[in-house]
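Note that one protein chain is taken out, while the other chains of the complex remain in position.
The block that comes next holds chain A.
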Amino acid sequence: MTSKNEAMDELLKPMYKGKALTDPINTAKDKWNLVPAFLKVKGLVKQHLDSYNYFVDVDLKKIVKANEMVVSDVDPSFYLKYLDIRVGYKSNGDREKPEVVLPPHECRLRDLTYSAPIYVDVEYTRGRKIIIHRDLEIGRMPIMLRSNKCILHGRSEAEMAYLNECPLDPGGYFVVNGTEKVILVQEQLSKNRIIVETDRKKGIVQASVTSSTHERKSKTYVVAKKGRIYLKHNSISEEVPIVVVLKAAGVVSDMEIMQLVCGDDSAYQDLFAENFEAASRLGVFTQRQALEFIGRRVKTVRRMNAPRLSVLQEGLEAVATTICAHLTVARRDFRQKAVYIATMTRRVVMAMQNPKLVDDRDYAGNKRLELAGQLLSLLFEDLFKKFNNDFKANLDKILRRPSRASEFDALLHINIHSNNVTMGLNRAISTGNWSLKRFKMERAGVTHVLSRLSYIAALGMMTRISSQFEKSRKVSGPRSLQPSQFGMLCPADTPEGASCGLVKNLALMTHITTDSEEEPIRRACFMLGAQDIGQADSRVLHARGSFGIYLNGTMIAVTRYPGAFVRRFRLLRRSGRLDAFVSIHTDLQQAAVHLASDGGRICRPLIIVDRGVSRVTARHLALLRDGRWGFDDFLRRGLVEYLDVNEENDALIALYERDIGQLTTHLEIEPFTVLGAVAGLIPYPHHNQSPRNTYQCAMGKQAIGAIAYNQFRRIDTLLYLLCYPEQPLVRTRTIELVKYNRLPAGHNATVAVMSYSGYDIEDALLLNRASIDRGFGRCQTLRKNTALLKRYPNHTKDIVGGMRLDGSGRPIYQHSALGGDGLAEVGSMVQSGQVIVNKCVPTGPTGPGGPSGGGNSTNPSGRGPGGQSRERESATSSFQESPLVYRGPVPSYVDQVMLTVGDNDQALIKVLLRQTRRPELGDKFSSRHGQKGVCGMIIKQEDMPFSDQGICPDMIMNPHGFPSRMTVGKMMELVSGKAGVLRGTFEYGTCFGGSDLSEMSKILVSKGFNYGGKDMLYSGTTGEALQAYIFFGPIYYQKLKHMVLDKMHARARGPRAVLTRQPTEGRARDGGLRLGEMERDCLIAYGASQLLLERLMLSSDAFDVDICQGCGLMGYNGWCPMCKSSQNVVKMTIPYAAKLLFQELISMNIAPRLQLGDVF
């Protein structure tokens, strides 16, 4: 643990503005050091790792515990019981040293899955004996990188380098079949909580609760319709009056129902009274009647051989297990459930009386974030159940046989199914389709391929949250920025367009809770003097002045002293007696104290303030600086605590120390942490117009730069790298925290803000040619080409053929990049049409069934004697070339060739091709302020304007980019950057902080430059001074991945679609450029009929047809098969698509008859 964060230690050393260890500490300025301390403990993607670790270490055991017995229907004496489950280590193994067969990078390269075995200990019967078997492997679990089951866990930088891993890589993703997959954080409405809503149009007030247990998911509603209140549930066929339900749940007395629902509030009583009539009209008075009433309305889905239940039993079952399924009923004690339903009803009544008392679905406190661990746990439970069912079915089949040769050993049969677990997990993660049988849930797009376009793209992906709302619905609520998201979710980082506001990103200091035990909290509540509702009289529950105590949405106790209770509870939590992530808050309107310990709540740390004094003092920060304290020490000593969104409502949080008043309860650690990792790159974002920051968040992910320390060892489908990446001159604290300065993506370009040449209109940029010559914006693209040498069932296999030679003994053009082994030589140039891997596929009677592929396959006998032909001649079957051919507008160079064996013993060849590109006309660049532009012209250095010092700009930007965009931050970046360059320091543009602009200007003046950053320039062409002063200095510019070379496209003639014979569409298929309907309209309006004819038919799909003027149908070869004559057949040209339409109509029994007339 100590050695792993060398980088972070280094970061902790220099304090604010280079303070040394002896410098005095100022709490107001230095408390930001808690942020790196937090990130050191938590890491940037700790949510994912925590969640996965919790799943593997805790949840997995719970799942197995819940499904521990497998018994046979046939043989009652047989049983198999799971005792324990472990991932990655055996019972006698070291849990710190997980068993992973291959390191993650090898899995990436070899298209394998990075996984560890799942071991179980089982106890089962063999004959009469009970046998305990340990370390039985039931499948393999994909391992999240950097989790505690990963071999990278707790490694030092040197060890990481040895494993070919980048120490800055955040981890938190999986490697499945060689691709890196992220399980995105899913945002949902909280489970097991009452949500009250109104529908104005239908006049409905309803309280709903989504019950979620391991077994099932169901939703229970309490609805008020026309003043009457009903209970609605999916498995009950009609709405049941609420009094009936409460009676069924054992609250028989009307008086008690009134007490439970309305308390002593007469307004509520008046509203509710009507419901008693409904029940009495139905003749339901006793619990039995009520249960039977419900039982008759239950939709029963019984398994085939389950016994039929009576109506009463059905009713009992429904109330006990179906309605509000998350509450378990022990020994027919419905008390808790009755109170719960009564509470729901009470909330409905309250909302009926005062429509403002409804819940907000978009409120962040009503949201839960589902992480990789929870999703995997759902999936694993499903697979584990299936595994056990399959095993049981198999078992029964064998046990049913009357005579068995040997004694039955269950172990021999359990392993057959282990592949199901492995495959199920792999398939779900690699396709992203989460299908759970027991919840009948089908969710697509849960996982995504980790974007490795740039370091920040990968990082941004790890903090992404996707919402479950459909994108098509036109509601603005879920998309808009909620005030409750402050500090939890980044306000700037969201995509534009369809998923705007639905995809969000976590802020820098956000933590997501995992489930924690309820029992200790319950005990603490009673210890603090709250009265158990099991013992409490119904009268006191909603009495005036008494507060209900709700644990995870369920009322467990009441207290008359909520203030003292909450205060003491917090004391317990701060002293470490309770889990730090348990939240407590009072809701005065509901007269409730809510405790939450469930997983998926968003929370963040804050400094505790006591009687107007921050608990964190200079002394503590000194301890932090000296490395004697970590973030956990602050937490343990009650100086800092986590608050979730709900508890934040109980707090009065001061932004700065100077704002602390008598009532203040907390102090922000640092305001810049409201932004996420991606928005944190922007210098002076608080001076920008807000959409600009959002645009930069999208573009920062497209910037080309350094990706990881192991970037040259990676073989990715497509990789963009910058040759000379520079770290920004104007940094932010976030940049240092996420270590963007170590893997930067951009250049510090000297920019002159002026208009020049007219080729800079509409945001175009002008580049200095000498800068490009010297390496500005120079980048590389690396593209992977894969060939798989397959094995066929008839024992033939693909081989790699040698190169073919021409008459003079030199390789033919197509094979000039190949070596003697038929693979492209590393370092050689490949041009379009040349072969990279000369793969040969067996043909003939023994082949894989006819020739497959092989576009430009030629006769193999033509190959020269120099080719590697021994293997091919010795093989009995003949081969046909099916080579991997390079296609591209410019040549590439072979960077790496990898030969390995993949998953199923098939040889895998990966060839990495490299192109080095210098910026050209049309390449896209962007600053860090959402100001993108393409290169409009490349200008010679001597034509560029120059300053007194002889400095030429690298780039000229048009000043018209500023007034409408209002990116003041960009100007400040320029001034700060210029001052920093002159002074020899990095300046800071941290959000709500950063280097002071007037100070920067003073530096400029002291170095002999203008106060405002505007210099006098001379024209490069005339040599005269320019009449205006030019804003001139360094701005960090990113090169974006959109490059002309990847987009350029033209076609004269080319491929056509088979069906319509029209030119194909799109660049990838060498398609034509479409003359669309609007262009067509123009031509029609203009009257250019011949041009229309040429564009729409002759250049597209002209087709000569024979048309019979007798019947009006089409014939062929001058013959009309309908009229059996050739008399009236004429030739004409029509679009093939029209001919196709006619034939399709004919096939539908519609005869389109053409009547032709002369035009001229």
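Simple rule for what comes next: a contact is a pair of C-beta atoms (placed from the backbone, for glycine too) under 8 Å apart; a residue touches a chain by one contact, two chains touch by 3 or more; residues count from 1.
Going forward, contacts and distances are computed from a predicted model.
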item	value
Per UniProt record, name of the chain withheld from view ["DNA-directed RNA polymerases I and III subunit RPAC1", "Ras-related protein Rab-7a", "UV-stimulated scaffold protein A" or "SKP1-like protein"]	"DNA-directed RNA polymerases I and III subunit RPAC1"
Identified contact with the non-displayed chain, of A:Phe276, A:Tyr792, A:Tyr893 or A:Trp1119	A:Tyr893
Option from A:Phe334, A:Tyr988, A:Phe1009 or A:Tyr1036 whose C-beta touches the chain left out	A:Phe1009
Touching the absent chain when the full complex is considered, from A:Tyr162, A:Tyr656, A:Phe712 or A:Tyr1116	A:Phe712
Of A:Met255, A:Ala1025, A:Cys1082 or A:Leu1098, the residue in touch with the unshown chain	A:Ala1025
Candidate in contact with the missing chain, chosen from A:Lys61, A:Arg288 or A:Arg914	A:Arg914
Contact residue for the chain not shown (choose from A:His233, A:His594, A:Arg714 or A:Arg769)	A:Arg769
Touching residues on chain A - with respect to the absent chain	712, 723, 769-770, 773-775, 778, 780, 827, 893, 895, 914, 916, 940-942, 946, 948-952, 1004-1005, 1008-1011, 1016, 1018, 1020-1029
